[in-house]
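Left out: one protein chain. Kept in place: all the others.
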Amino acid sequence: MKNYTSINDISDINDWIAEAKELKANPLQNIELGKNKTLGLLFFNSSLRTRLSTQKAALNLGMEPIVMNVSGDAWGIEFEDGTVMNGSTAEHIKEAAAVVSQYCDVIAVRAFPSLTDKQKDESEQILSAFVKHASVPIISMESATGHPLQGLTDAITISENSNKKKVKVVLSWAPHIKPLPHAVANSFTQAMQKMDVEFVIANPIGYNLNKEITKDTPIYHNQEEAFKNADFVYAKNWSSYESYGEILDVDDNWTITKDKIGDAKFMHCLPVRRNVVVEDAVLDSENSLVITQANNRTYAAQLVLKKILENV
Amino acid sequence: MKNYTSINDISDINDWIAEAKELKANPLQNIELGKNKTLGLLFFNSSLRTRLSTQKAALNLGMEPIVMNVSGDAWGIEFEDGTVMNGSTAEHIKEAAAVVSQYCDVIAVRAFPSLTDKQKDESEQILSAFVKHASVPIISMESATGHPLQGLTDAITISENSNKKKVKVVLSWAPHIKPLPHAVANSFTQAMQKMDVEFVIANPIGYNLNKEITKDTPIYHNQEEAFKNADFVYAKNWSSYESYGEILDVDDNWTITKDKIGDAKFMHCLPVRRNVVVEDAVLDSENSLVITQANNRTYAAQLVLKKILENV
Partner (left out) sequence: MKNYTSINDISDINDWIAEAKELKANPLQNIELGKNKTLGLLFFNSSLRTRLSTQKAALNLGMEPIVMNVSGDAWGIEFEDGTVMNGSTAEHIKEAAAVVSQYCDVIAVRAFPSLTDKQKDESEQILSAFVKHASVPIISMESATGHPLQGLTDAITISENSNKKKVKVVLSWAPHIKPLPHAVANSFTQAMQKMDVEFVIANPIGYNLNKEITKDTPIYHNQEEAFKNADFVYAKNWSSYESYGEILDVDDNWTITKDKIGDAKFMHCLPVRRNVVVEDAVLDSENSLVITQANNRTYAAQLVLKKILENV
């Protein structure tokens, strides 16, 4: 594997999960693998847990993480070819990506969508440009359309917490006061499609995710129906994909409650707005896996880094 | 010791001072103790010397420091229980503290007071919440009411520079153009009360510190009287505690001068406004210990980290 920019880069998800569990059991087993190698963490958008977990993963492999907080405005990167750069952009991505490649053995990039220009967001301008112009491997730390480190994390967490052969997993849309990206929901969907689970999505009318991602995954517009016999309920808000980036009026109350999910395990990528996305009684119960998910972010990142380092 | 959030966490200050001196004499003696462990430094307020000295202390113990600059506004942490989080807060402290605990073996937190709401400041909302909700040890890097790393530093510095059995130490209020917190003065007072020194405080009327901190420490409103036979003069500005957070009109000139302190050693936690808090002639004299204090910040932090690491 050269780059890790999508759940599609996972060759065999069961093998990967098994390997991640081994890393978790003994996190320092590959401490020599990344010695004297640097991981550049390039944030076009802010981050807390992604930054910390990826730094921790790098340290567990003996790598030196170097964090760079760059706002697109401050750096002013040009992406178009042939432009006369006499405006607001000060450096072309060709140079930017090649230069960072001189100092970092692996580059991890975070770049969120605009949520206003669907076509531009789906082109993954920043991430794709790094893949094209960098001379070292690229890892997505959440891009416009995917968050594959989170998706891998969630697959590991579900596997760890499954106590029967084939579990039922529901991804449920939940309310939020701001328009949010589709990245986490997309990558979670793709990860579940690769696993041997019964996977369904519940969301209000108008909130269907990109059909190219959901494919033939069943979509319910009735949350109660979707939750029947669920073993895992994964809550996440996203803005409308059809009415791109908009927040629509929703009739029912989609907040996740203890009553609704019963004994199902609860998952969320965090940060989570309590009593908006999910009520306290769920988060504070033993069925909440959110902190375990946060912990598993380290081992997902460590697994990806390990596979990349073994390949360079 | 699990946490270090107050001078009261020091079991025996003389033992601690002796151990800090040993660390200073041979700073790398415990370089294996923190190996493959991370120290998260969480700054809700900006920092230069606290950050540098604590990073240096962590490195001397083989730990990996990870700095996070978070403004309360940007992160938007919710502290109240049961709130419907549909406003400006985006993550509850329960999740925030638990999540950071997944990636950091020890968490150090800096969070200043508002100086407008005494009750809220004294509740130490941020620091207490981390102590309560984090699963790893917490160190204060200055909170609303205390700066125990500075207080320990000052105790070490006084011990190092005492040439007689029982020295006289004066904490003197000094002028400043902005309303400043009481944290440094409080922790210094608590540290001196634990040491075998003659300790008095000099401050203008209206500037008495919290009585629960000063206890039976003598307070002079006449600086000259307080300075008589002083071996150490520690200057610090603080805003009024009674008229909480206010700057009061003061009759006398409280700037520290060479004339006033004579041969006493001069101390200040820095940064210091020259010729406002203290005149050049004092800072530039051989009796100034301010750079030694800055240096000892490293060993105070290193001692605290060592004691915590030995306990985990």
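Remarks
As written, the chains take the letters A and B, and residue 1 is the first residue of each chain.
Methods note: a contact is a pair of C-beta atoms (placed from the backbone, for glycine too) under 8 Å apart; a residue touches a chain by one contact, two chains touch by 3 or more.
Here the structure is a predicted model, which means the values were calculated and not measured.
Only one of the listed residues, A:E91, A:D252, A:D284 or A:E310, touches the absent chain: A:E91. Considering the full assembly, A:Q102 is the residue among A:S11, A:Q102, A:Q119 or A:N311 that touches the omitted chain.
In the full complex, chain A touches the omitted chain through residues 36, 38, 40, 64, 66, 68, 70, 74-75, 78, 81-86, 89-92, 94-96, 98-100, 102-104.
Residues 28, 31, 46, 48-49, 51-53, 55-56, 59-60, 177, 270-276, 280, 283-284, 290-291, 294-295, 297-298 are the ones on chain B that touch the missing chain.
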